[in-house]
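Every protein chain except one is present and positioned as in the full complex.
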Amino acid sequence: MEKKSVKAWLYLLPAMLFLGIFLIYPLVDVFVYSFEENYNFASQSYTGTGLFNYSYVLRDPYFLQALKNTFLLVVITVPLSTGLALLISVGLSSIKPLRELYQTVFFLPYVTNTLAVGLVFMILFKRTPYSDGFVNLLLSLFHAGPVDFIDGPYGAKMLVLCLYTIWVVMPFKILILTSALASVNQTYYNAAKIDGTSGLRIFFRITLPMISPSLVYLIITGFIGAFKAYSDAVALFGTNLNAAGMNTIVGYVYDMLYGNSGGYPSYASAAAILLFAIVLTITCINLLVSRKHVHYIS
Amino acid sequence: MNNTEQSKTANKGTAVSGVPAKLRKALTYVFLSLWALVVLFPFYWMVLTSVKSYGAYNSEYLPKLYTLSPTFQNYADAFTAVPLANYFLNTVLFTVITTALMLAATVLAAYAFARLEFRGKNLVFVLFLSLMMIPNELVIITNYVTITSLNLRNTFTGLILPSVTSVFYIYLLKENFEQVPDQLYYAAKVDGTSDLKYLFRVMVPLCKPTIVTITILKAIECWNSFVWPRLITDDQNYFLVSNGIQSIRESGFGRENIPAMMAAVVVISLPLILLFLFFRKMIMAGVSRGGLKG
Partner (left out) sequence: MKVTLQNLTKKFPARGKKSQGEVIAVNHFDFVIPDGKLIGLLGPSGCGKSTALNLLCGLLKPTEGRIFFGDEDVTDLPPEKREVGMVFQNYALYPHLTVMQNILFPLQNLKGAQKLSKAEMDQRARDAAKLVQIGELMDRKPGELSGGQQQRVAIARALVKMPRILLMDEPLSNLDARLRLQTREEIRRIQRKTQITTVFVTHDQEEAMSISDLIVVMKDGVVQQIGKPQEVYDDPHNLFVASFLGTPPINLFHGRIESGRVYVGDVPILEQPALPDQEITVGVRPEGFVPKEDGAFGCTLKGVEVMGRDVSVVFTHPACVAAAGRAIVSAQSQLPSGQNQVRFDFIPEKIRLFHGITEERIR
């Protein structure tokens, strides 16, 4: 028996080493960092413990800007992308010819490099002295613009960020919702049809409840994902997000590390923990709200 | 009779909520095609721009939607003016080694959870699962400090080690391993097969689809990783493609050479798109089972 146990632990050893060193230890450590005041990277020393790091971060205008940006991004993109994905998935499941082709095309953004395609978005939206760019060309058809979406007003920049974020997250949502819709047994629809149920009533009374677990899953992961936005912003506005006024919370954390040869891990830790607290709270609220409205099929 | 067949026929001619079925269908196709256009247009633009010559691109105040004189000069520039090939090689190396290490650790751990008996197995497994909830952003700080103080910045070791683990894949593979009937194991034991041999001769071949799926998902993740490499490398010799793109964008070609930049973007995007087109079904099935971007 003992020998058997030893063998099992040997099998687990590689995974546990990696997880222990790069996941569990850092998790503990990040809390420690966040309470160590004036941590100096070079000397690895600190002057005291307390909440100073948190109060510093919370008063840092860059952090507040990042907080605002992130919240806006979350509030705008999560409902829009989920709703749009639902519409597209319903459309997809109502057609037969070309369905696979559409599905393949819609999934493409998932397998592309966020940074690379972000560059394309930047070029589409950017206005330079030499060219107004493609989007402004479109706008001029409606006698609007031109607007510089990349270096221009805050609203315009936020708009591009939201659009790109939606573009990036749609494949996953469409995929999940299409397979949820496909797994609804066709006989439910036949039964409803024989009972003379209207299309809208079928959608709201049958389809929506049946796919509600997937929908909740998407909303929760959508919130988490949007709160962690970073690469999309970098792709559009460059690495100096603070200067562009488009930083996100995660961006703030990394900037704190990267900034000044070794950076300020204490501030970064405090900001990361704040982010984690926000995400945890929102997720709990989501779960509580959804419990009342979701029908899990036992 | 097949269900879809029936429902398809049944839908014909039945008007739902007042709109004739044909019109509804047409509107659906228009709507889906619009989104397809939104998805595809950036790709088109990227390819289009990459074959416009530097001069032609910069002289278009109103960007043209096509070009009559495509050139491949930009691709040559992308490989000569910046070390794109080097970025590429780095990324391949990083992806292959990280994925291989992940696979080894994952297969062994999944086997232990699925097949072997030991004290506290359930507890350990629950602990493993709870690790899935730890956000990367939280642990990356300490990892950064660890790697820096070990003097591993700008090394492959520093890039790879913290990127190896994926708790979710252990879970996925364990579930699959458990579907292999116990009888096979007992039969192998009776024949005197060792656990390790059984794992690699029986379990791994039987669960090949899952293993291929997690390999591909991990490879995609590695290919696109940006945050960690950005923190841990500032020497161009160790840049991965994402960082390469970022540095091309910021200091790139000495002048703002957007067509060359787009050529680089095409080159970087192509491997994953090809991978996707080959393994489309597998990737989509894998992602819908729980893959998440980022």
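Letters A and B mark the chains in the order given here, with residues in each chain numbered from 1 onward.
The rule we apply is simple: a residue touches a chain if its C-beta (ideal position, glycine included) is under 8 Å from a C-beta of that chain, and two chains touch if they have at least 3 such contacts.
Only a predicted model underlies this, so the values are computations on that prediction, with no experimental measurement involved.
One chain isn't shown here. Among A:L13, A:L139 or A:I206, which residue touches it?
The missing chain is touched by A:I206.
From the listed residues A:S55, A:S140, A:S183 or A:S198, report the one that touches the chain absent from this view.
That would be A:S198, which touches the missing chain.
So that we can see where the missing chain sits, which residues of chain A does it touch?
185, 187-188, 190-198, 201, 205-206, 209-210, 212, 295, 297-298
Assume only the chains that are shown with their structure count from here on.
Just give me the whole-number Å value for how far the CA centre of chain A lies from that of chain B.
So the centroids are 16 Å from each other.
Looking at the complex, which residues from chain B come into contact with chain A?
3-4, 6-8, 10, 14, 16-17, 24-25, 28-29, 31-32, 35-36, 38-40, 42-43, 45-46, 49, 58, 60-63, 104-106, 108-109, 111-113, 116-119, 121, 124, 128, 131, 134-135, 137-146, 148-149, 161-162, 164-165, 167, 170, 195, 220, 223-224, 226-227, 230-231, 241-242, 245-246, 249-250, 258, 261-262, 265, 268-269, 272-273, 275-277, 280, 283-284, 287-288, 291-294
Write out the stretch or stretches of chain A touching chain B in their complex.
Listed in rising order, the residues are 4-5, 7-9, 11-16, 18-19, 21-27, 29-30, 33, 41, 44, 84, 87-88, 91-92, 94-96, 98, 102-117, 119-121, 123-124, 130-134, 137, 167-170, 172, 175-176, 179, 186-187, 189-190, 193, 198-200, 221, 224-225, 228, 230-231, 234, 238-239, 250, 253-254, 257-258, 262, 265, 268-269, 272-273, 275-276, 279.
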